[in-house]
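Got a structure for you, questions after.
For this depiction, one protein chain was excluded, whereas all remaining protein chains were kept in their positions.
Chain IDs A, B and C follow the sequence of writing; residue 1 opens each chain.
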Amino acid sequence: MVIQFIADHNLEALLERLRRYGELHAPVLSDDGVLRFAALTQGETSDLSALRTLLPPKKYLLHPQETILNYSADTGYQLPVEVAPPLILLGLHPCDLAGINYLDRIFLGDEPDPIYAARRAALTLIGVSCIPDKFCSCQQMISPLKALSDLFLNSLDDGFAVTSASLRGDELLEGIKDILEEREGEMPEDSRRFFGHVVSEQLRHELDLTLPEWQELADRCLGCGACSICCPTCYCFDVLEFSGLDGRSAVRVRQWDNCLFKSHAQVASGMSFRKDRAERFRYRYRHKYRGFGALQGVPSCVGCGRCRVVCPTGIDLRPLTERLEEVRHG
Amino acid sequence: MRKLRVAIAGLTACSGCQLSLLNCEDELPGLLEQIEFHYFPMALSPALLEGEYDAALVEGCISMPHEVELLQELRRRSRYLIALGTCAVWGGVAALRNGEDRELLRQQVYGLNPLACETFNPQPLQSLVQVDAAVSGCPPEKDELLRLLAGLVRGALPVSIDYPVCTECRMRENLCLLTERDILCLGPLVLGGCGARCPSMLVPCEGCRGPVPESNMKEYLELCAQKGFGRLTVLERLHRFCPERKI
Amino acid sequence: MVSALPVQAAITAISPLTADTSLLILHTEPDHPVASSFLPGQFLEFSLPGVGEIPVSYCGYPSVNGSIELCIRHVGHVTTPLKIALPGDSVGLRGPFGRGFPLPSFAGQDLLLIAGGLGMAPLRSLLLALLQQRDFSGRLILVYGARETGALLFLDELLEFKKQGKIELHLGVDRPDFCLAGPPDCQIALLPTLLDRLDIDPGRTCAAICGPPVVYPQLVSSLRLMGMADARIHLSLERRMKCGVGRCGHCAVGTLLCCVDGPVFSNAELAGIEEALA
Partner (left out) sequence: MSSVIISDILTRVEGHGSVELIRDGGRVVDARLNLYESPRLFEALLVGRRFDEIADVACRICSICSTVHKVAALQAVEQAVGVTISRQTGLLRELAVQGGQIESHALHIFCLALPDYLGVNGIQELATREPEKLQVGLRIKKLGNLIQETVGGRAIHPFNLLVGGLGRVPDVAQLQYVRNQLAGGRDIVDDCVAYILNLKDILPPLAMLPVCAVSGGPPLFGDRLTTSTLAIISAGSAAAWLNEHVEPHTHAKVSHFDETTPIMVGPLARLTLAMPTTYAHHFTGNSIRSSLKARIIELQLAVERAQILIEQLLETGLKKEVPAIAIPVQGEGTSLIEAPRGVLLHSYRFDGWGICSAANIITPTAINQGAIAASLKALIAAMDGADYDQIKRSAKILIRCYDPCISCAVH
């Protein structure tokens, strides 16, 4: 089989070429030692094998805090004009691609969210294959990986096999034609598959139950919010409105929220439908594995491992699911 | 439209919360157009309480009898009484050694010489009067203050925050000082809203905004113990701004 | 983009119904769907500019001239400043949202409406719709409880319906007021107790419930004891709603979303969801 191949020594040329299509962003290690998606300045390279950025690429689509409406006494509420210049996101691992795909399903559904849609349309996604570490759980997922990126770079010994999965990808491929080589070889299979079933249907029912393990996990949770802030598919938001000092204008903003916070399920009487941390904790995972609303039944954990890495107390749900599976099979 | 009529008072404090308002250099002229600061001794003469106020913003804790009177008078005259800053909300640094005998502390500073004033353990405002809203922080963030005032112009009180500093710290994609550097950062226990100012500059959170609701003290102490911080060290740090053992 | 952008509306009248509740009459563009095409039980998102947005049930009947009735209890951040709003003030509206009461399934059935406190608001809308075509359904029984006599909403209107023989009315209050003489036949009893003396045919009755979440479990078990099937019991749930379109994540009830899958659910749909009823 003929594959399109880009050699390692051509990577810099690739970056240069990509810049023609928009601002290039890729994982960059900061001075403080944090890996983040950030603008790749001229001459800077990105370590494409680096495993996971602190924040997932959702930060490009949903900002931690952003204006969703402007108000003025004369014109009423207005949608903000979203100018989204073309952005090339390079170095997305399959889990992050899956994360974006999940967000697409929420925010580009029946009535697309105007801000999300504008930003998403400006994004070009370039995926890169990777080797999971002990925090990843993508290996456990079994349903087939759809083409989620525009271009995908599959790592080989001395370069990458490049495949396109969209019209935009074809265009890019055309634009980098001269630095590609045609090679005879096998297209490496990416063994990780997403949107599968991390846990079996029956196990999910069991996870719904008030197992004592939930309390144990909840006892260790500091409620810091890191797990959901860093989750590629956590998208809950809070909405706040701030009046202008002139008393005539206002902005409405939405900001990332977290179902582990006390106020998340609180209603007007001050009563909350998820009273304590254990209940909220269990709810969070139930949502991850069972979805809700339009995506009911669609698990949203993409296996990136971020929640496990960032949790100060190292909370990891895998031992619990493994234990439950064992009990059932053994 | 009638201007919002506001009183701004300072009790036992450093005037930082009032100064935060005066530090809104860009917005102050506009604010003075929208709002009548009627009582604001730090920036206006004379210091005279008169009539009723839409809101009283009170900085500082209470530690002397004349402050009790002033506070009660402000409460009587105001539709909303707002605790401004950590001292007013939690007691603040002045209350650092509330657990101890105040007379002994006094003697440590003034000697045996009896000072002609009656001071007592610094208390947050809510120990004495009903407080309608609180803006925490030592000092509070400018943004919060401006939003508070802009909201009051509309007749609204601020929405309270219930997430910790860590949440905003993670949103800013900072290095975690606690988990990555083993530095005693109070982020997980402390109320957010500051944009994780300190950790963003590699300085651990010192807890200046007071405790977050429902913090998990037990597990945090456990985590600190694993990192070699003794219980006492952690507790001392924790109570720098909120000495009433509320955390 | 209708669902993301509030349409301007003006307050035409704001009048106190009780000490902490006001009836708000709004006016927006004629024929705008937010005013003209909703079902009882649906809600809109109400914006007070510069303050915030909250979900509110429709309490009236759809109109073509752009007028909307809302019943608001002044409790917090958004609703308190609303107390000092004046006719002419402008507000923003989005909607209608959610799934209202399943009217078609009520055809030919006896209807038992159970309202607690402010829950009267959406049920009034339902009642008005049913009265519009009185022969659409069978008996119309309204059981309505409030904290005290003075807190009973739309009392005159309800008594008038009763007088005209359009509805059967059972009123109750938790405690009597000192100075207010209660309406005739008003019992001093908590809401669930009001159900005790009802005589209904559970096989041909549908229940529609709206009230404070705390009373739901008891109401549901009473109705079941009376022999009513879960599919016949319809409850309007309250949750925090920040967007109204199933995205903000706050209103999840198990794997259901209150703002799109509800707020009205049949008890059959809620079976097995532990956080559904208080």
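One rule holds in what follows: contacts are C-beta pairs under 8 Å (C-beta built on N, C-alpha and C of every residue); 3 or more make two chains touch, one makes a residue touch a chain.
Predicted, not measured: the structure shown is a model, and the values here were computed from it.
K.L.:
Among the chains present in the display, which ones are touched by the chain that isn't there?
P.N.:
B
K.L.:
Check the options B:64, B:128 or B:221 and report the residue that touches the missing chain.
P.N.:
Candidates B:64, B:128 or B:221; residue touching the omitted chain: B:64.
K.L.:
From the listed residues A:31, A:110, A:158 or A:184, report the one that touches the chain absent from this view.
P.N.:
Going through A:31, A:110, A:158 or A:184 one by one, A:31 is the residue touching the chain not shown.
K.L.:
Suppose we count only contacts with the excluded chain; which residues of subunit B make the list?
P.N.:
Missing-chain contacts on subunit B: residues 10-20, 22-23, 25-26, 28-29, 32-33, 36-37, 40-47, 63-64, 66-67, 92-94, 96-97, 102, 105-106, 108-111, 113, 115-117, 119, 122, 138-139, 197-198, 201-203, 206, 208, 236-237, 240.
Assume only the chains that are shown with their structure count from here on.
K.L.:
Once you find the CA centre of subunit A and the CA centre of subunit B, what distance in Å lies between them?
P.N.:
So the centroids are 37 Å from each other.
K.L.:
If I count partner chains per residue in subunit B, which residues reach a count of at least 2?
P.N.:
150-151, 154, 156, 159
K.L.:
Two or more other chains touching the same residue: where does that happen in subunit C?
P.N.:
Expected reply: 49-52.
K.L.:
Please output the residues of subunit C touching subunit B within their complex, sorted ascending.
P.N.:
48-52, 77-78, 80-81, 84
K.L.:
Note which residues of subunit B are touching subunit A in the complex, please.
P.N.:
Residue list for subunit B touching subunit A: 1, 27, 30-31, 34, 146-147, 149-151, 153-154, 156, 159, 162-164, 166-167, 170-176, 178-180, 187-189, 202, 212-216, 218-220, 222-223.
K.L.:
In their complex, what parts of subunit A are in touch with subunit B?
P.N.:
Within the complex, subunit A contacts subunit B at residues 30, 32-34, 36, 54-55, 59, 64-65, 219-226, 229-230, 240, 242-247, 256, 258, 261-263, 277, 310, 312-313.
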